[in-house]
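Here is the structure we will look at, set down as structure tokens.
Of the protein chains in this complex, one is absent; all others appear in place.
Read from first to last, the chains carry the letters A, B and C; within each, the first residue is number 1.
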């Protein structure tokens, strides 16, 4: 079975998905929708697809599903349109910056009985998957302490920061999803603290660039998360899970395994530079899973509800940071 | 210059100090004081010292300084007696489980102008010292996020737990001292959470065996600490410091550097089993520093005030955990 | 510019090349030649190519170049045919098991002025390339001691062993090429020793499955190579280069960076299972380089002469092992 997909959004993430769709044996990129005619034409050209406008794409019987990779503010209207057209949706995270809107998107999908997935790419990172598989196989017993470290190489442009919903909704939302995915339980309370240590203008915009969070759960398992918007040694993406029987760690990836030794010591390379490099396989495996889901097979994609819950944790973290209190989440 | 020391307490820690004193070129163990005549005789014998009672020891002009390694409840009266006798004191942590008592001990020492040091052995661990030295040399810029992991191999006997003042005062107090020592700043607020996941009886005694803490500071630097009373892979003692220019990590020590590879993969040994093995060098270097302090030289020993401040952080953490609120420390 | 290639040989290596050609933006697989009609049809089908017989393929003006991935005994006749047809050739290693034949192939190519490359895939392994790049950048000064470790997961079938030319010509030939490529100098003498420790039938066939070799060079730099036909912890492919200023090491690749700790210690995964996994990128980069070479650009492909010299070293090693003497190579 081969699926024909419509891609909305010809930006950086859109291009990754287009490449993975084009290379997949069970899929083809049917059309590309983007307000920028040059970007959509370039991308369509490269992937053997056509340029299309939204209405025609959704009306096209040949389109089996839609991948939404446009800016966050377009997600809800696009989900609404896809729901109306009865097209299954893969939507980049977050569903929306507002949890009410996110909830509305989920309801729309449910009412129209369309599939709605949210793109949490890290669930497909081979190291994180292996860690979870070992966890499920009982390698360390139940998680007692989960530690997630996530540091971007450098802060995004201020414009982006202002539209981003803040560090917790934009960046740590991935870690909240990881926490839920690995803990296998809903956090019951959040405590968050944050600072502006990297870029003053981020602070002046009311946001933070450095943060630490504790999540509590009903079982007593605890999760620590730390984020920074700047990291000198690459894109730092590590997870450590501790339990009664041991510890699992997923370390950073590097481009090669070369080490140089001299009087300064033994030097290994920095972590891969950023998400395009680190999560290259993850994006590919994620699209593969979406295609499996379209075919009705077992999959591990985050659904709309997962997207909402991660967003609610981000909201709670933001409230906790601002009010300097622990925030129960009713999780 | 050679110093003659009186050791009070012939238990496990006392024996370590006795060995280090006996082996030091600038010191000798003059006498051992312990309520248990056999323990004190054995230890004195092995170290070429004599057994003594407290009053005679403190009245003895040959005693240049006193090392207090007896149980915590004896620390305050012993400091009082040493202050009265004008003997400098090295006191094992904590000064007292009660911050009022700890403060009283500090005042007594100040009034009598005796030196009063508190034994935070981890300040002398070669890896932690190297990490701090690199920090001070500017290797990573100012600390932005400090992450301390501390896991004991197995929980202490319930009797000990009950007298210990709880995990924060008994175990995490070391990490609070590490945090202050490395941050070079006083934490301004504490948030703590804890669970009982290792041993039910600890929970029934009102304590926790698993905990996570966030410390905030005035500069915006954040410290994460996690403790567990049980660890399958040895005594887990790690520190990670993250700053604008990079990251410093101190990993666990192992007995050897042997690795075995087979179809399961590449296996390195567990961490050293417990503090006697991991902090063997630290105890030796700590005693060496105490002798330098006695000689009026520069040293890095924690003073009474350091002991008090770590205890106040532990108190704040305990309050935070019980009340589920962030506790400002006025730090 | 886009090149249309003819692939000869639809076996394991052929399939790898077909995939890389099909996925390359500057190339397409025009046709597949293989005596087995089903294998060639399957492969052609998957890569959007057609099945062809040799004569028609070489007569086809649309074929820009030929990739020879058939069995070793066919290499020389195929090179001869390609030379006659004026088609550039990428030939899997070795050119031939007999150095006279290899030399004849090189001459045929020279006389017809066709390009002739030999597929030494390891030159494209990202870690080995990085090591060489650091070497050339002077990271360790000139190589003084080069140590190459190469261990296959398990011995090939006895039939293969018998046709293989022996361990030195079949397996260590890769390491001889690595040695030449990294040393930047021709070995002047070889000493080889070998044993049959893995599989008795290999010994009875007159071959060895375990070997160690020393290469000498005119500068005094030395190379140690060790091979085994069996390795429990994956496909072991490591290089260490030592010089006046330091050491460079390329370690094995693993599928993920997950580590599990328990009472046995800290376990990392085995090396990737075999060459298909370890050299996946290498095969892709090698084909990319062949296409660059076809376009007249700078490349790093091994030429026929490199293939011959590696074979002569293998011959010398075989003689050394059998006669138990150091063999000068006139290198």
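The rule we apply is simple: contacts are C-beta pairs under 8 Å (C-beta built on N, C-alpha and C of every residue); 3 or more make two chains touch, one makes a residue touch a chain.
What you are looking at is a predicted structure, and each value in this text was computed from that prediction instead of being measured.
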| item | value |
| --- | --- |
| Identified contact with the non-displayed chain, of C:183, C:221 or C:241 | C:221 |
| Hidden partner chain, touching residue among C:112, C:193 or C:254 | C:193 |
| Among B:68, B:208, B:250 or B:316, the residue in touch with the chain that has been omitted | B:250 |
| Touch residues of chain A, complete complex, unshown partner | 232-233, 261-270 |
| Residues in chain B touching the chain absent from view | 23, 126-127, 129-131, 134, 139-140, 245-253, 255-263 |
| Footprint left on chain C by the chain that the document does not show | 144-145, 147, 149, 151, 189, 191, 193, 195-198, 210-212, 214, 216, 219-222, 224, 226, 228, 230-233, 236, 242, 244-247, 324-326 |
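Note that only the chains that are shown with their structure count from here on.
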| item | value |
| --- | --- |
| Homomeric contact chain B-chain C: same or different residue positions, threshold half | same |
| Cα superposition of chain A on its sequence copy chain B - rotation in ° rounded to nearest 5 | 180 |
| Chain located farthest away, centre of chain C as origin (C-alpha) | B |
| Rounded Å distance between chain A and chain B, as computed from the means of their C-alpha atoms | 42 |
| Cα-centroid distance, chain B relative to chain C, in whole angstrom | 58 |
| Multi-chain contact residues (two or more partners), chain A | 245-247 |
